[in-house]
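Below is one structure, written out as structure tokens; the observations come after it.
Shown here: the complex without one of its protein chains, the others still in place.
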Amino acid sequence: MDRVDRCYLKPGGQLTEEGRSRWEAVPEELKLDFYRWMVQVRSFDRRSVILQRQGRIGTYAPLEGQEAAQVGSALALSKEDWIFPSYREHGVAMIAGMPLMRILLYWMGRVEGNVPPEGVRVLPPYVPIATQLPQAMGAAWASKLKRERSVSVAYFGDGATSEGDFHEALNFAGVFQLPVIFFCQNNHYAISVPFSRQSAVPTVAERACAYNIRGIRVDGNDVLAVHSAMEEAVTRARKGDGATLIEAVTYRKGSHTTADDATRYRDPSEVEDWVREKDPISRMEALLKAEGLLSEEDVKKWEEQCKALVDRAVKEAEAAPAPSADHLFAHVFEELPPELNRQRAELSGEGGECV
Amino acid sequence: MDRVDRCYLKPGGQLTEEGRSRWEAVPEELKLDFYRWMVQVRSFDRRSVILQRQGRIGTYAPLEGQEAAQVGSALALSKEDWIFPSYREHGVAMIAGMPLMRILLYWMGRVEGNVPPEGVRVLPPYVPIATQLPQAMGAAWASKLKRERSVSVAYFGDGATSEGDFHEALNFAGVFQLPVIFFCQNNHYAISVPFSRQSAVPTVAERACAYNIRGIRVDGNDVLAVHSAMEEAVTRARKGDGATLIEAVTYRKGSHTTADDATRYRDPSEVEDWVREKDPISRMEALLKAEGLLSEEDVKKWEEQCKALVDRAVKEAEAAPAPSADHLFAHVFEELPPELNRQRAELSGEGGECV
Amino acid sequence: MSEKTLIQGINEGLRTALKERSDVVVLGEDVGKNGGVFRATEGLWEEFGDERVIDTPLAEAGIVGAAIGMAINGMRPVAEIQFMGFIYPAFEQIVTHAARLRTRTQGQHPASLVVRAPYGGGIRAPELHSDSTEALFVHTPGLKVVAPSTPSDAKGLLLSAIRDPDPVIYLEPMKIYRAFRQEVPEGWFEVPIGKARKVREGEDVTLIAWGTMVPVAERAAREASERGVSCEVLDLRSLCPLDEEAIVTSVKKTGRAVIIHEAPKNAGLGAELAARIHELAFLWMESPVKRVTGFDVPVPMFALEDDFRPSQKRIDRAIHKVMTF
Partner (left out) sequence: MSEKTLIQGINEGLRTALKERSDVVVLGEDVGKNGGVFRATEGLWEEFGDERVIDTPLAEAGIVGAAIGMAINGMRPVAEIQFMGFIYPAFEQIVTHAARLRTRTQGQHPASLVVRAPYGGGIRAPELHSDSTEALFVHTPGLKVVAPSTPSDAKGLLLSAIRDPDPVIYLEPMKIYRAFRQEVPEGWFEVPIGKARKVREGEDVTLIAWGTMVPVAERAAREASERGVSCEVLDLRSLCPLDEEAIVTSVKKTGRAVIIHEAPKNAGLGAELAARIHELAFLWMESPVKRVTGFDVPVPMFALEDDFRPSQKRIDRAIHKVMTF
């Protein structure tokens, strides 16, 4: 692991000294939640990869290995906060209240998968890299102008830091002291391109100083450290102290998407190291067991519950009635102009003059 | 003056200690060139403002106050180097070999003003802010790939640092160690917007560290210091040590363009301070006189010569035959497709089928 | 009511919106203290303060991205792009997000915002300040695009755009910002998006134009009438959605159409208009539709601008051609 500003829970499951005091301060329910959510996220993720192989969903972006970064950060947010995710934040979305079934619908190519239930402030996955950053900044700006306490969070990867949008968003955030958090999961690769080809400085976090915002680099596989960094950033933002750039150093165990083959560009020994040595779940499991908060039986039970949850979501998603083609037109404008009405009629086979 | 990394010639015309040793190292002809070019540039600039008022040229972007930054940097370049200017670099263009008459043609709205004589590597003014930075980076990349010693320079303002293009260009330059120089004239304003609203960090130069390239902040009204900074950057680039971001701290004495009214947004006392106290020419003039290299008579003579040069350029530009409308079509593609040939015929009144 | 120029109509519209809707903010480069490089926002910063009329850093993607985020979070931003030629850095935010967010979220986030931009040539501005690329936005489903040609429409369309729940690109004909004055209604007043304005009744040819080209079309119509040709002139105002009914009704009456726009011809909005006229009024057409447009060359620097932009002479020729086909 490269040097980080914060690591509480070592890969073997031991707490550092700082980590110990943080741990003591965390309510027991949250300790268990860290673990339970990570397992649920992984359970969902592994299942999705299989669903793709079976041709039951389209190209899918797996997150295995990044559970701590997503769970730790998402658990520090509240309902009023806005989340602007990339395409890999299924873990974040779940925690924010996005039903698993809708996440699956998204990967089935269905627009319903973009729409969270009432009151859940998660935007659809941002596929064009880094475009969510200016928008999260703008949403945060609105909160500030309206004197509301919500913060906005943009999730993105290490590759996104090369885009102009990254710069413009962080720059506005610094200039206007906005309550926004830029949460980067540095998983070392943008598809095949290693971070060393993305940036001439070794860390994402140090870029914060170009914008006079706070930057912090945290062990992204340490859910406790991630959570504490995020909590600090949220507090800062709510207090009016402005933006934070968090770099969570992590690794995707698998390929970029199910359409990618990571063995083409990653060294097996590097992968091995991350997969075997630095897994985010096993270290938390070890800690909880050592602390007597978790038994092997709890583990089994929870894993089964997760499997059941995911099973149900898959069933629901697959049972969802085929989308009506009318979805194409339903929300293009609040009111359809005549030409579009004609096209709609054409589609539905009710004629329509325009072919 | 804000803190800078390098100032050799103080506003009063005295050399600092470092400045003295630099001065000794500079050939006498160059010492005089510093002065002569600055006077020539100013002479051209003032005349252009008048020409605009008289309706003889279109909207014009004056540079008065920025002569040292432009002259000092341009004199450190050689013929083989590529220059990617903004719309305010008439001084740089002149030194690179752009005839005054063509610069005037540009402001008369004539495309001939975009075209340098054979062998002069100056691109047309880049009006869309910051777009020249990636291109200068690319030209430098080509030099590196071709193993040539040319460097590329992008000139831009403080406002340009907020654009995504700034970030992308500097990032590539850092990653690929390119022989490119990003030369920022920080004149404190982007039209009406002060730098404090452009950036949450107080200097442009410090942004270099986000890209692992060299950053240097120089007194932009001190032609000696600018020249030495630029020379260093050029040497570094030619040696293969990569890019430099130079921030020349300066001030435009007048309005953004002849269509702007700077009194709407600048404090008269601030302007006064820069105009009276920090002029780039008067300090160099004082030094040269003190050193016995320049007499009052030389000054008069040179000012007259410059006036004559500019007079002649104005005459030539105004005598240039009206542009043929055919210029519209002459260079759209190497070979005009049929449809464009028809349009060309239509324009020239030779009929053409397409209205 | 009072006599105003087009740009004063815009200024009035912005002032009215800021006064009557607390969710409106105006943001962009130089829109604050400076009052806008064309004075469109003059006096607003003084009146509404730094939190409602906001000078931003020089970054168009940042400006439009921020506006989208603000719209998502319940505000009604009006972003200014200083010239249409500088809208391209924001292109991705506009076409990928603003235009699609309503559909993508099935109505949850309609991206209700306005992007204002002065367009076209005619002011001897420096190079690259004179683009008319409305077709790029018209071709992007989910956007509305409007372009007023009178002071009163300028205000009324702007207020419609601001109230409109969909993202609207509001294009300002800078050449005629101060060309003439007109009575402009006070207070909140709307001109509906999607409705063309019949500038002049006629029987023989329909001239279709918008923005800067409307006065040119009007002049051409007046002169044509002296030659005995009666032109109907439509000012589209709304480029997307189009007022098909007005267009088709007029063309069915006259049987001939000349479309005039400043943008290059190839795949310009004139192509869509010509295609639709043929689709919807094929049997009524006495001659093919003619397009008088900018040539398919990069917008030139101003010395050649008059050769690039549709001239009255070219319109006259087109009218002659459709009359004598």
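All chains are identified by letter, namely A, B and C, in their written order; residue positions are counted from 1 within each chain.
We take it that contacts are C-beta pairs under 8 Å (C-beta built on N, C-alpha and C of every residue); 3 or more make two chains touch, one makes a residue touch a chain.
In this text, all values refer to a predicted model and were calculated from it rather than measured experimentally.
Engineer: Out of C:L14, C:L27 or C:L269, which residue would touch the omitted chain in the full complex?
Structural biologist: The missing chain is touched by C:L269.
Engineer: Which listed residue, B:G19, B:P85 or B:P134, touches the chain dropped from view?
Structural biologist: Looking across B:G19, B:P85 or B:P134, the contact with the absent chain belongs to B:P134.
Engineer: Considering the complete complex, identify which of B:N114, B:S282 or B:S348 is in touch with the unshown chain.
Structural biologist: The single option touching the absent chain is B:N114.
Engineer: Given the contact definition stated above, which residue among B:G109, B:P124 or B:G157 touches the chain not shown here?
Structural biologist: B:P124
Engineer: Suppose we count only contacts with the excluded chain; which residues of chain B make the list?
Structural biologist: That gives, for chain B, the contact residues 82, 84, 111-112, 114-116, 123-124, 128, 131, 133-143, 145-146, 150, 152, 164-165, 168-169, 171-172, 175, 327, 330-334, 337-340, 353-354.
Engineer: Can you list, in ascending order, the chain C residues touching the missing chain?
Structural biologist: Touching the missing chain: residues 61, 85, 88-89, 91-92, 95-96, 99-100, 103-104, 127-128, 133, 135-136, 138-139, 141-142, 240, 263-264, 266-272, 274-276, 278-279, 282, 285, 287-291, 295-298, 300, 325.
Engineer: Would you write out the residues of chain A that touch the absent chain, in ascending order?
Structural biologist: Residues 58-59, 61, 87, 106-111, 113-114, 124-125, 127-130, 159-160, 162-165, 190-193, 197-199, 257, 259-260, 264-265, 322-323, 325, 327-329, 332, 339-340, 343, 346-347, 354-355 of chain A touch the chain that is not shown.
Here is the rule we use: only the chains that are shown with their structure count from here on.
Engineer: Looking at CA centres, what chain is most distant from chain A?
Structural biologist: Checked the centroid distances; the maximum from chain A is B.
Engineer: Approximately how many whole Å separate the CA-defined centres of chain A and chain B?
Structural biologist: Each chain reduced to its C-alpha mean, chain A and chain B end up 45 Å apart.
Engineer: Which integer distance in Å separates the CA centroid of chain B from that of chain C?
Structural biologist: Each chain's C-alpha centroid was found; their separation is 35 Å.
Engineer: From the mean C-alpha coordinate of chain A to that of chain C, what's the distance rounded to whole Å?
Structural biologist: 40
Engineer: Quick check: what residues of chain A touch more than one other chain, meaning two or more?
Structural biologist: In chain A, 164-165, 168, 171, 175 touch at least two other chains.
Engineer: Two-or-more-chain contact residues of chain C, please, as numbers and ranges.
Structural biologist: 56-57, 59, 61-62, 89
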